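Reviewing the structure listed below.
The other protein chains are all here in position, but one chain of the complex has been omitted.
Then we have subunit A:
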Amino acid sequence: MAVLVIADHDGSTVRDSTNKTVTAALALSSDVDVLVVGSGAKAAADAAARITGVRKVLLAESGELGHQLAEAVTATVVALAAGYDAFLSPASMDGKNFMPRIAAKLDVAPISEIVEVVAADTFVRPIYAGNALETIQSSDAKKVITVRPTAFAPAADGGSAPVETVAGSDAGKAAFVGEEMVKSDRPELGAAKIVVSGGRALGSAEEFHAVMDPLADKLGAAVGASRAAVDAGYAPNDYQVGQTGKVVAPGLYIAIGISGAIQHLAGMKDSKIIVAINKDADAPIFQVADFGIVGDYKTVVPELMAALG
């Protein structure tokens, strides 16, 4: 069988999530191609070609593909569908947007956010905010799958696959109007080795940044937030960790002023080491924390900064 991975990229490089999706794809088959759709994305295609295990890279470029609009990506992938038995994409916001559309066009049941490949037709995925894991077997001839990147190791670079150009589609129905991206020099939340996350207890956007930013910088960490902190406007929505935000699994996750609601735990409970700083000793976050400090972040965080030297 042949597998097509639809890359997550920024035009010049492929994101770590693409390497992780290639790992999942290689568990299905050794014939793994990567499709880079975009505008001016040759550099990203060259980067994808270096991922070990990739057979070839397909580069599709056209106007609307630059913004990965669902209708255009779908038309591009469906045009290539005859040559593949499975389609995989990272469960990024883009992947979640276009993969179900592709599945419906192919009349197959999509399989969302797999965390394990059991066999070429059988997968494990979390349901109910990660409180259950279902093992499902697909009877569809073609599989359309999104992959939870945190569940797979990244395929290393070291390959040299050929890059071919394929036709892109402009079958856009919706039109791009504009975007506002959050600028950050910190590591990407989904791929960071350390994440420091703040919650409602921080009280204001000024306080959130005054407390979280220096700590993140000291640790070389990404900053995350609970839904409560995002809803209150303390942090941009892109920071949200949880069932409906980003799922992270860093080596170290430090939760500051976060109670630990089911929906938040769904996004971070696979972290290797979890630290909780909360003044409520009964907060549910302590049930998943490896190390907890019961105390006010206002005193604990400065002490932590000092102890880190």
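To be clear about the criterion, a contact is a pair of C-beta atoms (placed from the backbone, for glycine too) under 8 Å apart; a residue touches a chain by one contact, two chains touch by 3 or more; residues count from 1.
What we mean here is this: contacts and distances are computed from a predicted model.
Colleague: Looking at UniProt, which of "Light-independent protochlorophyllide reductase subunit B", "Electron transfer flavoprotein subunit beta", "Monovalent cation/H+ antiporter subunit B" or "pre-crRNA processing endonuclease" names the chain we cannot see?
Modeller: Cross-referencing UniProt, the chain left out corresponds to "Electron transfer flavoprotein subunit beta".
Colleague: If the hidden chain were put back, which of A:2, A:27, A:120 or A:136 would touch it?
Modeller: Selected residue, touching the omitted chain: A:136.
Colleague: Kindly state which of the options A:14, A:69 or A:86 is in contact with the chain not pictured.
Modeller: A:69
Colleague: May I ask you to list the residues on subunit A that touch the chain which is not drawn?
Modeller: 67, 69-71, 74, 92-94, 96-105, 107-113, 122, 126-140, 173-182, 219, 227, 230-231, 236-238, 243-244, 246, 251-252, 262-263, 269, 272-275, 281, 286, 288-295, 300, 303-304, 306-308
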